[in-house]
Structure formats: structure tokens, C-alpha cells
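All protein chains but one are shown at their positions in the complex.
Labels run A and B following the written order; every chain starts at residue 1.
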Amino acid sequence: MTRLRLGLAAAGVFCASLALAQAGDPRRSGYQEMGPALRKMQDDDTANPAMLFVQAGAAAWAGKAGAAGKSCADCHGDAAVSMAGVAARYPAIAPTLNRAVDLDGRINLCRTTHQQAPALASESDDLLALGAFVALQSRGLPIAPPDDPGLAAVRTQGAALYERRQGQLNLSCANCHDDNAGRKLAGATIPQAHPTGYPIYRLEWQSLGSLRRRLRNCIVGMRAEPWDYDAAEYLALEAYLMDRARGMLLDAPGVRP
Amino acid sequence: MANILVNAPKTAKKGDIIEIKALIMHPMETGFRPGTNGRIIPRNIVEDFSATWNGREIFRMKMSPAIAANPFVSFFTVATGSGTVVLRWSGDGGFVAEHPLAITVT
Partner (left out) sequence: MPAPRRRAFLAGAAAVTLLPFAAEAMPEALAAAIREVTGGAEPRAGKVTLDIPPIVENGNTVPTTVSVESPMTAHDYVRAIHVFNEKNPQPHVFNAWLSPDNGRATVGTRIKLADSQKIVAVAETSTGEFWAASAEVIVTIAACIEDVT
């Protein structure tokens, strides 16, 4: 598992660089809001539960799939090289579809188009594992949303959703994550909501999960009606949040409460 | 095949006390949680974890539903001689997983 050995060596370096990079930036990632025990859980690649999914993803990367009988590795080779920086620049416009997709969507596009394999189900272990493995290759890199004019409209839509009050509590995302970040909500520290660690091993789920799943949790928590799982609203929010987190370092796959 | 991650040194000096850390993917369903239909989700846990060094048991643990999902264990052992450490998990539903580690002791 050379990827994991690379991860182990990089983890120590990464922690140091995270500390350095954040100096002077008022933005804080959810990692910084966690107590020492959870940060330690994330930092150790052999003890971070998310790495179990990464290990499965590494195996999936190498495995042949679909009618084309190809593996990800057959086209992309060494993920540490070909996937470096990829997770940091999603959501992006998929040229063949001429619309924005998130990383999971891009992985499925590859599967259906190039491997001629069926798309992996949303939130399935298989898709999460591959997504975690790909995201790991961007760990420590700054979030770099593409300057694609096609994304502007999606980001604007996301910003509007972020600011919009909704649900029984009539709260917007901004009410907690902009106005009250750093303060406590029922004993939990409210993070600034920068998606630097996705996909995350959320202790509440006892499993790895996507930003989409986390956003649904937020909306249910606000006592608002969550949109359908494949709704465009989640993508718009993600595009906005990643733009808002531009320059922050990715710490995927993260551990979060 | 079970998904396992282990952190143990590959080499050690005789008499060194080494730490072995192991993580295995498993839901550790407690048997106390209600599912979406209100019925209790049946218990499904890893109950026994053991480690042997060249066949001799060096550690054994009995887990309960109070052990977190994707169970993590760390323990220490004295490096006696080169050989194989075998970690073994077993539990509900006939679940069994084993993971061998080669350790060279000089």
C-alpha cells in the first residue's frame, strides 16, 4: 500500500503546514474546531477510520470494471500523480455535459463513458471509497475552484441558498456559520462550514459520507425540508462553499463529530 | 475479505516493547438501535480479538456493543523472536478475519 505509506509520511508534514498556512487567515477549518483526541484520530493514517475507505478505494482504482474491462489505473496510472489537485478543483464544468458536476459525478462520468460500467450509487461504499482515495491525493493542497464563467451562475445560486432563511426555525446557513461560527450550539462548536475535509468520517454516521449527506443533515437540523438527494441545490451550495473556502488547505479525508 | 489497517514495526530488537495498532471495518451494530420501521436492528458485533506471536497468544480482548464501529485496538508486546504475529477477529454471524504480520527481531 504505497499510497498509504506516502500518506503516513505526508501526514506529519501536512499537520505542520496546516498550522503555518492558517496563520493570518481568519478562516478556520472544522479540523481546528475539534478537540485533541479527534485531531489525533484524523492525523494517524493507520488509525483514521476514513483510511479504511481509502484502502478500499485504492483497490477499486486498480480493479478492472465494466464492458471495457479497464481500471482507473489503465488510463490514469499512478493516482498520486494524475489525481493530485483534482479534488481541490471540484465542482467543475463537465465539458461533455456542459454543466457543473461534483467529484462523485465526475467519477461516475468516467465509469459510464470510459469503462462502460454502470454508475455507482450515490453514497454507496464503492463511490465513497473511490472518492476518498481521489480526495486523498489532494490532501495538503489549497482549494482551487476553477475560474470558469460557466460556474458563476451555479455559485450565485449557491450563495443565495446559503443566505436564504428556511424551515421551521427560519434560519439560513449564514445565521450559524457566518454570524455565530466559533460559538456553541448545544455543546458543539459551530464551525465556519468550509468543506476542507470531504468525504468525512463523521462519528455521528460511524461511516464515511459526502458533503451532500452532511448538507442534508444541516437542513434537517434546521427543521427545513431537505431537497431530493439528486437535487441541483446541493451542487450549487457545494460550488459556493468551495469558492468561499478558496485557498484553504484540503485535509481530506477528515474525521468530524 | 475484511478491510484491515495495521500499524506495527517490521523490525525490532530482542526485548523491545513494541506497539501494535489495528483497525478493521465493521459496523459494530449494538442491537439496541431502532431502525426506520421502529424495530430493533439485530446485533452484529466483533466479539473476540486475539493476537498470537509464532502461535503463542500474546493478547486477547472481548469486545461488547460498547466498542465503537470500525473497532480500533492498540496493545504492547515484547519482541521475543522473528516470526509472524497473527491478528484475529471473530464475531456475530460467523464473522472471522485474520491478518498476519511478519516481524524480524534481531
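Points worth noting:
Criterion: a contact is a pair of C-beta atoms (placed from the backbone, for glycine too) under 8 Å apart; a residue touches a chain by one contact, two chains touch by 3 or more.
For clarity, every value in this text was computed on a predicted model and none was experimentally measured.
Residue in contact with the omitted chain (choice from A:S82, A:S122, A:N175 or A:N217): A:N217. Although one chain is not shown, part of chain B still touches it, namely residues 17, 21, 28, 30, 32, 34-36, 53, 56-69, 71-78, 80.
Touch with the hidden chain on the side of chain A covers residues 34-38, 40-41, 49, 185-188, 190, 202-206, 213, 216-218, 220-222, 257.
In this section, only the chains that are shown with their structure count from here on.
Inter-chain centre distance (chain A to chain B, centres taken as mean C-alpha positions): 29 Å.
Partner chain B is touched in their complex by these residues of chain A: 4, 44, 46-47, 49, 51-52, 55-56, 206-207.
For chain B in complex with chain A, the residues that touch the partner chain are 3, 5-7, 21, 23-25, 27-28, 68-70, 72.
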